[in-house]
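Every protein chain except one is present and positioned as in the full complex.
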Amino acid sequence: MIDAYLLTLLVFSPLLGIIALLFVQREQANVLKTIGIVATLLPFVLSLVLFITFDFGEQGFQFVHQMPWIEFVIAEDLALDIHYELGADGLSVALILLTTIVTTLAALASLYIKQRLKEYFILFLILEIGMLGVFTAKNLLLFFIFFELTVIPLFFLIAIAGYIHREKAAISFLIYNGIGSAVMLIAFAVMFMYTGTVHIDALAEAFAHPDWSTAFKTGLFLALLFAFGVKLPIFPLHSWMLKVHVQAHPAVVMIHSGILLKLGAYGLIRLGLGIFPEQVAQLSFLIAILGVLNILYGAVLAFVQEDLKMVMAYSSVSHMGIVLLGIAALNDSGLQGAIFQTISHGLISALLFFIIGMIYERTQTSMIADLGGLAKSMPITSGVFLAAALANLGLPGMSGFISEFMSFLGLFGAYPWVAAVGVLGIILTAVYLLRAILNTTFGPAKEKWSELIDAKGFEVLPLAVLLGLIILIGVYPSILGDTIHGSVDYIVQSLTARTGG
Amino acid sequence: MIENAWLIPLFPLVAFILLIAFGRRLKESSAWLGILFTLGAFLLSVMTLFERLRLDHSASVVVDWLQIGDHLITMGYEITPLNALMLFIVSLVSLLVHIYSRGYMDGDDRISVFYAYLALFTFSMLGLVIAPNLLQVYIFWELVGVCSFLLVGFYFYKPEAKRAARKAFIMTRIGDVGLFVAMSLLFWQVGSFELAAIFTAVENNELSAGLITLTAILIFVAAIGKSGQFPLHTWLPDAMEGPTPVSALIHAATMVAAGVYLVAVMFPLFEASPAAMNTVAYVGGFTAIFAASIALVQNDIKRVLAYSTVSQLGYMMLALGAAGYVAGTFHLMTHAFFKALLFLAAGSVIHALHKQNIQEMGGLSARMKWTAALFFVGCLSIAGIPPFSGFFSKEEILLTVWQDGRAGLFIVAVFTAFLTAFYMFRLFFLVFSGESRSRDMNQVKESPSVMMFPMLILGILAVGSGFVHTHWFGTFLGDWLISGPASTYGAQAHSETWILILALVVSLLGIGLAYLMYAKRTWDHRALAERLPLAYRVLYNKYYVDEAYRYTFVSGLRGLGIFLNFFDRYVVEGVLRLIHGIMTGIGTVGAKIQNGQVQVYGITMVCGLVILIIGFIMAGGYLR
Partner (left out) sequence: MTSVPLNAYLIVAAILFCIGLYGALTKRNAVIVLLSIELMLNAVNINFIAFARFGLYPGMIGQVFTVFTISIAAVGAAVGIAILIALYRNRGTVNIDEMDLLKR
């Protein structure tokens, strides 16, 4: 019985925290913080239950919770019949776990925040509902609602807790994502108008029919590519996320870079590949080129940035390119790589931004030139920072390697020449990351940083958990591979069936 | 024991984990923990080696690691003769360096970190040499690279160490990409990463000749990066910023030899492509003479040894390129021993003097007898004087190159042998003989026995290890090596007396010239430098390769980055500004219409509605 309601419980469990927060006065900072953190534990525990009870041998959706929601007779031949339905497959489970883990750790990182805590934590928990909802939604309407439920709280979160130009960043975020959402809504509406359903599986079936004109489907897919491309982001739609990375509070950036960028990847895989595999196949070369462009463009720009946060922001651009590569490869290896990259980059960038937040908390700067020699006074933090950077540049034994390796391997199977250009990114990643990290932690210790305190108290937990997970996936990738295996197989099978190999 | 060979790398891994976890509490005793675990690995390696000597088949075990579609990727180990030999070399040198470091790093408050890194390196290197598939090779290949990076940058507060570490990592990574690409290409052709499967495919002509050449050369690119071959050699001399035991272990005996090992492991693939063999031979030959010529004029004791390492690795590549599987591997082994010895002896000198410039040394043999004697043994060995081990392996290489039939390369090899003898003895005479050229020589004393013991072991090996493969008593090593799993390992060289004599004469000439110039000072080397200022300056500045890279690649990348930064800031963000501008414009116009009177708004709305209704009626119903 609980099975049917598990996902609903999971998705809406942060509500409990929101209600609790409403009854706390805004002056009681410690109570607010405690409730905020404890409230994120509930979805985490539920997601663990989901992970443990999930049957990874099966391909399709499990824990499906379905009930009638909107029933509306518009005309005799046209009835609006939309169900509330949540479901999870392996891909969802992996991303849900990522979400709950990173959210809990980001809530810990929120301890640095000093003002407007009540609004902050309420919005934070709404954001979590939105993210969990997107990963479980089984129809476009729910998907869209949850998707928007992430955009609006995030807008305020950026504006509430952040640095000097945070309002500008928030507005930039809203403009881009607003346009993206609008395009997505139009695409959804058109799909609904022509098929009469918003159910994702039903849409996939409907568009498998050969009667649709190719141009129509291509148009729809391009709209989706644009909408999710803003989120991912794909060059040249990335400039908003740079501002967000730099101006938002590190705790928010952990969520943003760790999970929200992945909504784009998830959308592309679930809706793009799920509903329009022919179009993905047809445009795979373009996607591969976009991916390589992302990788190289992000890498070259990351090399000349003066601000650690900017380096990591461009690094995100670069690493999201790998997701595109994996999708463009259209084979098991590439797709698996894309999903691995989604998860792995979520963990790594959350870790990196947590550390940058720690450094900023102590030094009030994140400019590379101002820092230097931090390894002297903060050996543990610097060590983890270096490890995170090495994971990010794809060191074997860390999760970044597995994803990079499988994505590129997949692309070598599909477009060897594009992949050969793309691997230059592997070198460039090493160049810019080492430049940033070594100039921060290595070198002569500066006088003013000699008294810094190393990671202590609650700060140890995110460092340990994230690094542990990164290494776990790197050493034993099957733990994630088995989780998503069914989903990947299913997508590739339907792909082969519909595009004829 | 051979069934449990997978335990060997686990020993240092456990040591690494323990040291990371408890190193701060263990402090100095962390050294003994590291030594103990390495000793365990070494003992197992010895047992594995002896067992493998008796067997006539390779042992291998695999476990599942990751499923990609229909392909199951496995991890495991394989004990071929080459692997067993490498296990022995790596664990032995690693053990000795662990012991030596106890003395060298004494008093450093990060000694537990140092031993942790050493343990991680030993784990990675041992994992590399038992890998049965290319993916595993790549994984450990990268891991040894990162350990090298960590250890070169061990003195992280020194700017030079920071730069050297970064350079080491990036330069080797450029090479690694070659391996990555080759591995991916082979995977799609063969359907597996297993070395055995790849060799079978090569044998059965399942791969096109172009693909074989391409992948072989790409793999060689990785070897170029790791083994410091031209044009990716510049990181290796800079890597001398690391602690000297590290230079001995990683940048002389084991990791840099991994490039040679990789080519040797992939030998059946290389052999199938004459173009690839040519590339290996010519790059190796060129690097050998190129690096040797630089080593002639360097003044830093470790840098001379570093260039000598580059040159010797080039020698090994040359041998492999000339189809000398045995010669290359043999020289790898002897070189590991005598070069580790030389580095440890140099470390002993540095430990005593706290300086590295050989122009400020001299006359040390009186105060450091043991070090001087052992360094002398190392020099004789690398110069190729019988019966030291270097003589046999170098002779084997010369024989192979001659019998392979490329006369040009043979001349290069012989000339390099001459240069090697010359610069090694220049080093020896400048450091140990004559008068002391610095004042504070009184405090100099011999290093502690914990440092001398490993050097002594290496000294014995540098003398004796050549006898496992000689044309006088028998070519045991070669016969055993080519009994490996692949079907062919090229031809074994046979002895030719005139080459033997030629090699000896050339070496003696080099030593004699060094003696005249630096010990007896019959000819003044400074006058020679003044007579040829241009040549001297070019050599002293290492042919300006670093500068060339700085002005082309580094500046180029930075320039591109700055350009794209402007592009990003003004063009890409311009889109946002445009949207923003349009919105603001519309807003300004709209604001003028608003006067705050609700009724005016109402009228406007009604007018709008009327227009809509009229439009609706004119269109005649729904806009279908």
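For clarity, chains are labelled A and B in written order, and residue numbers in each chain start from 1.
Everything below uses one rule, namely that a contact is a pair of C-beta atoms (placed from the backbone, for glycine too) under 8 Å apart; a residue touches a chain by one contact, two chains touch by 3 or more.
Just so it is clear, the model here is predicted, and its values are computed rather than measured.
Displayed chains that the missing chain touches over the full complex: B (touch as defined at the top). From the options B:A407, B:V598 or B:I617, the residue with contact to the chain not on display is B:V598. For subunit B, the residues touching the absent chain in the complete assembly are 594-599, 601-603, 606.
The definition used in the following text is that only the chains that are shown with their structure count from here on.
Note: centroid distance subunit A to subunit B, computed from Cα atoms, is 37 Å. The touching residues of subunit B, counted against subunit A in their complex, run 64-71, 135, 138-140, 142-143, 146, 153, 156-159, 161-162, 165-166, 169-170, 173-174, 176-177, 180-181, 184-185, 187-188, 557-558, 560-562, 564-565, 568, 572-573, 575-576, 579-580. Considering their complex, residues 172, 175-176, 179, 235-236, 238-240, 297, 300-301, 303-305, 331-333, 336, 373, 375-376, 390, 395-397, 401-402, 405-406, 408-409, 412-413, 416, 419-420, 423-424, 426-428, 430-431, 434-435, 438-439, 441-445, 476-478, 481-482, 485, 489, 492 of subunit A touch subunit B.
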